[in-house]
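Only a single protein chain was left out; the remaining protein chains are all shown in position.
Coming up: chain A.
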Amino acid sequence: MALAAAPLAGFVARFQLQQAGLAIPVLRRIQFPHVSTASPLSTSIAIFAGVSSLIRDVWESVLRAVPKKKTSHMKKRHRQMAGKALKDVTALNRCSACGRAKRAHVLCPYCVQAVKNFFKGGSKETTVAVETAETAETAKKADV
């Protein structure tokens, strides 16, 4: 009713002004609808009045999205622990050179170390073995 009355009042005013001989622009006489609540939503919408409607919609949804309740301990833990634990290594088999368990397709670390040490001091080890064998032989001969 008020809205209907407003433009009529405006027209009446225009007629009166035209009679008075003044040329006032039409926009000034049109009354904007009165907004009772001065919310930040409405003010921000007013700011974006000139911008496209898409951005205005996005801005509205961003302002409205808010968590309803504090996430419970149970829900928080379910989200954090869901299938994110370290996986067990199941691809295991036996080393053919020492019999220990090892990862499949990977060299046994003990054997690699043994071979490395063998190559490093390999000649020493063989001479030691030979020497001990020789001393054992001489000891046997002495006994006999």
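Operating definition for what follows: a contact is a pair of C-beta atoms (placed from the backbone, for glycine too) under 8 Å apart; a residue touches a chain by one contact, two chains touch by 3 or more; residues count from 1.
By definition in this document, contacts and distances are computed from a predicted model.
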(request) Pick, from "Trafficking protein particle complex subunit 9", "Large ribosomal subunit protein bL17m", "SUI1 domain-containing protein" or "Glutathione S-transferase omega", the protein name that UniProt gives for the chain of this complex that is not shown. (result) "Large ribosomal subunit protein bL17m"
(message) Just to verify: which one of A:V58, A:L92 or A:L107 makes contact with the chain not shown?
(response) A:L107
(request) Could you please point out the chain A residues that touch the chain left off the display? (result) 96-99, 103, 105-107, 109-115, 118-119, 122, 125-126, 129
